[in-house]
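Missing here is one protein chain; the remaining ones are kept as they sit in the complex.
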């Protein structure tokens, strides 16, 4: 039976392809989700996508996923660096969550080198642009297949 | 034409499958390189593999790769956390390098949360066991295709 | 005349009794509020309960309480550790606020040992599970009786 | 042609004139916006005002301003000290933003001496009560006239 | 059968009601123990009280309690912040210990925000004056009833 | 009756318009003081200007201002970050002092993010080039009018 | 009428004149107290001397002094650097206390540069050998004469 | 002629064999001293044993040892980590002191990794249970034989 | 033969008796030097007094004292906390220097708790107002008499 | 049956007896191993000795010991303070390892007070010169006999 | 055509050859400048020398050098460690500046290991006594010849 995965994107990612393209590339979030969906379909996975600039809505989405999802691909944006509430929501979800970032956060400002979420995720992928998402999906599937 | 990739593994990874299997799994390094090689062949990539417990030999391998490789997948093991010499060797290699780890280093001891190498790599993958390597390869290929 | 108290619960507490019962116990938040309400009634206190995963909604609830409440019992969840905005809202409420936690936060991860809220609360109770709330209510009543 | 400026106020500023008047003065936020609007009109500037206690709504407002505003006057309240998501939203807005504070944050608690936003703003004004806003407007106009 | 509880008070608490009443109130330690004893009697609990300014005597009291007590209410005073020997004595006691403070230590000097004891106690109550002790007793009883 | 204001400029500001114009602009300090003087005259304020590269002379100027000035606009240059002696001189002046900077110090090197002076000033303005001075004057006048 | 002063000496000072004479000199504590007593008599001051290696006994001595002493000269020895319990006892004593040290603690190991007691004392004298005590007495008398 | 050695044990070690046997083993302190005494007799060494939970009594014991002992084996327990007064007493003793710990303190909580005493001791032994004491004795004898 | 002592006062001390009298008292620096001079005369000591707000002039005065002075009483004011150049000048003076402060610097802001000068002085006196200077003189004489 | 122990010595220890004899004594490493071998023979233990200045060779030696050794005595020299790769090799060896140092590292420079290896060793011995090795052997035997 | 170089010496260097000769040698500053001048003449370079104990005068000298010098050899003395104003003056000079120190500052007190100036200099030379200046001159000439 097909798996269901939540793709969760945090603050400012709605501006992808518009904002600072020299850092994040020119594809929009819809472009990326489209490509990721095709890749998912090849692996018998269906996706639901949620983007929000609100920490509370992201927490709600993780809670909701408890009831239907097999796993989560999560790009928490800037919340990566300080949202302990999202960390608790990831723990509470009792689902495998993969942290993904478009850019290599370790090559940017020092305050982006720390993640309060990584320790409660399965793993982390960063630095490969849109490909970070497909890699995260492959990693999540491998994890679920274990 | 086929690409050539250096797969470089740092200290203690020769004991993979033997040492602390509850952390690193039971596959040996040869098993992993075998599977990775098959995956690489599917993408018209050939691999050369080097494992060493010596910082100097790892530096030499990165220098040598300048003359023949299109990119590097590098699991620096514990050197991740302090070898600025390897960081300089990665910079000096002038090749795209992807940092890969079997375990989720962020869920282990605090001193494993810092990487002196990540900032000079293309990106980082950690936490997916053997799959970290295939994901890293996919990310490297995507990077080279850009 | 009867007193009115706001019981305010922060992020992820809606999952109480569901999530990580080995840490937080098996009672749901409704169970706890029910027991607390009975205890409150014995002291001629009526409760209003608000739970939200959103920092903004918690701030709104504290602002709103200015107009009707005699005091607040507040379990800020993970916001305890970084929400200076909630700290300001507690100050702005000009009401006695008691900080309460189910678990002993000092026996958990180091980042849970710091509270940005405690300094502007009347006092703190942590570590007694559901009983933390009834203790907090007793403390708040004693404070109001001063 | 007239300029359009977003005046954006963060958490707890809705209580201005009510809460802790010895720190923030007795004028309400409406009073201040009214005076600021008159000052703006004198310089052929029209204002739109948004206040929210929610980080997500403030991010949305900054995103929205991309399509219509010439600049932003932003009092981030307590988010000043930790909201990297708002910092990214300021960067993403690609508009000149001036950070303004009623009180001299440097003469208050140590945790208020740090701003994660200042580095991506045009400049900062703090310590002049209501006048901080008119000064910020003058600075923003001078910046736009450059 | 009735429970027996050690109430243990650390340095300078013998001056309670005499010293700095604006911080600690005007009741003496005897007053407080008297009230606490009445409350305890209502719950079929008998108390033994020890106050000492000596770290060694407090350790001895905790050791002694191993042989007769069901639990401990402990206000360690300034030892809270540095006595690792008392922390070890609490661990060694193998009894449930509740840490209690009259004042809200988090609203005082920064060096009072850290407790080396909390992590080995059941829970912590602070900020409610004399009521902190009765709350601590209630919490201890609830803990023993679990 | 007209007010008298000291405009005090610290080290290296004599090179304004000459040194690093990409950071500080091309106007000379005389240009700026001329424009500021005209703005001041409009508000019935007369200015006296002192620039010195010597910490001792800046202290002397603040002491001297006690006898004749109504307030001070002070750009302390690099002394901002370490001169506790100037901080004491500001306190000793018993005059309202506004700290002003041409550039946004928070967007420059980390050691420029800290000011030992701000806590004893009325407020701070930074990042608006020459306009920082006129804004500072407006803020100072508003402060004196309170 | 004559004043009464407690001279309080902390741990290891009983070995004075015996231990490490190159740091502390060859006079015994009795010698020093004798000379200090003569100096005190000249100023119509009588001394009581207490030396203890026990933190608890030093606290007791400070509590006791509340009932009879006009002030205290206190050499806390190594307790200077960590005994918050003694700090609280000094506060609780509600007497002027002068901190005195034989050696210049600032010219010794870094951990001796910090005093947790100085902030609650009238003042500090260090570095003058036996003369530190007579200087401390003169300072205490001057303080009492204010 | 036979040597005389003080064996000095700090806080909570009286509970050895009783408290937390999974960390410290099941032998009592008397058992250990008995075995150590037999080992000492084989090397023509006689032991005197002192255990105290009081920092002051441990200081007194070190002072006293000046007059009769050839050296000291000292397990300072938790005082290891903060008692500068004991450090000074070790220095003042002008005797060779060996620091010994039953458990490997470096494999326990971070606050147990620091010793304020080691720098003034001859050497340190930790992690070998009861054998730590006999090893310490051997080391002390070797030191005295030098 | 009479001794000659330099009394050296640093920045802002010329305002003594004028500035912040609640911290520093109402006597002027001339008053204090007059009283100190009388005290010095009683001990066959003559004083020369230098006050400057300039670090360079204070260094020059210390250099000059090499040729005529027997010792120095130095109140470095705010330079205490950062002037390593003055520290070097004190070392270079090769004269006994006593550091003196009117107020108890340890009871003021945290940045005043550190002195870069104390380690190269004979000793330190702080907290006794004008009396700090006479105590410093007594200590200096005792040091010279050694 | 006889036990086999690896004695492993790290960088610069080959110069023992030659380099800085005031710190390390005049015996050569061969002398020490000779004496240690005799002591080992008395306990039916045979030794193999490896010294290397290369981190990689030390790792190789630890890996190799997996196949033949019952335990390891390891003096890691300066690698003690930063070689996380050696720490991992110690873990990977799955053998009891005793850390030994000739000098008391805690009485030397601050950067020598930290060991990244101790936490994964059985125990630590330091400060007894050559005797550190025999003590380490006794400790290792006792550990194996447990 | 001949080059012109400013040799700039900071605080306390006027005492060279007089003060602490065990650290700085016995040559006077005049001796050193004389030797340096001869070396300069050999390379067709003429020197102007300025020494001052005043930060302001050193800034003035750097500003003045803008109009006539080809480069600067600067021994900032203790200002090395904190004078950001001098750092700005070096930047403002828009001349190549070589930082030189007589002693090896890294082998002295920890606070001398940091330079706020090095980052804006061409390079640094330290530890060679008088020869540091001739080496600095050679380095400066090589830099100008590039």
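Just so it is clear, A, B, C, D, E, F, G, H, I, J and K label the chains in written order, and each chain counts residues from 1 on its own.
The criterion applied here is as follows: contacts are C-beta pairs under 8 Å (C-beta built on N, C-alpha and C of every residue); 3 or more make two chains touch, one makes a residue touch a chain.
Predicted model only: the values in this text are computed from it and were never measured.
Trainee: What shown chains come into contact with the chain that's not displayed?
Mentor: Over the full assembly, the chain not pictured touches B, J, K.
Trainee: Hey, which of J:3, J:48, J:66 or J:81 is the one touching the hidden chain?
Mentor: J:81
Trainee: Tell me, which residues in chain J touch the chain that this view leaves out?
Mentor: Chain J touches the missing chain through residues 10-12, 14-15, 18-20, 52-57, 77-79, 81-82, 111-112.
Trainee: Spell out the interface residues on chain K facing the chain that's missing from view.
Mentor: Interface with the chain not displayed, on the chain K side: 98, 104, 106-107, 113-115, 118-129, 131-132, 134-135, 138-139, 142-143, 146.
Trainee: Which residues does chain B use to touch the chain missing from this display?
Mentor: For chain B, the residues touching the absent chain are 54-57, 59-60, 63, 66, 82-85, 87-89, 91-92, 94, 116.
In the analysis below, only the chains that are shown with their structure count from here on.
Trainee: Treat touching chains as neighbours: how many steps, at the fewest, connect chain C to chain H?
Mentor: 2
Trainee: Can you work out the whole-Å distance between the CA centroids of chain B and chain E?
Mentor: 54
Trainee: Go ahead and note the Å separation of the Cα centroids belonging to chain A and chain I.
Mentor: Centre-to-centre distance between chain A and chain I: 63 Å.
Trainee: What parts of chain A, by residue number, touch at least two of the other chains?
Mentor: 54-57, 82
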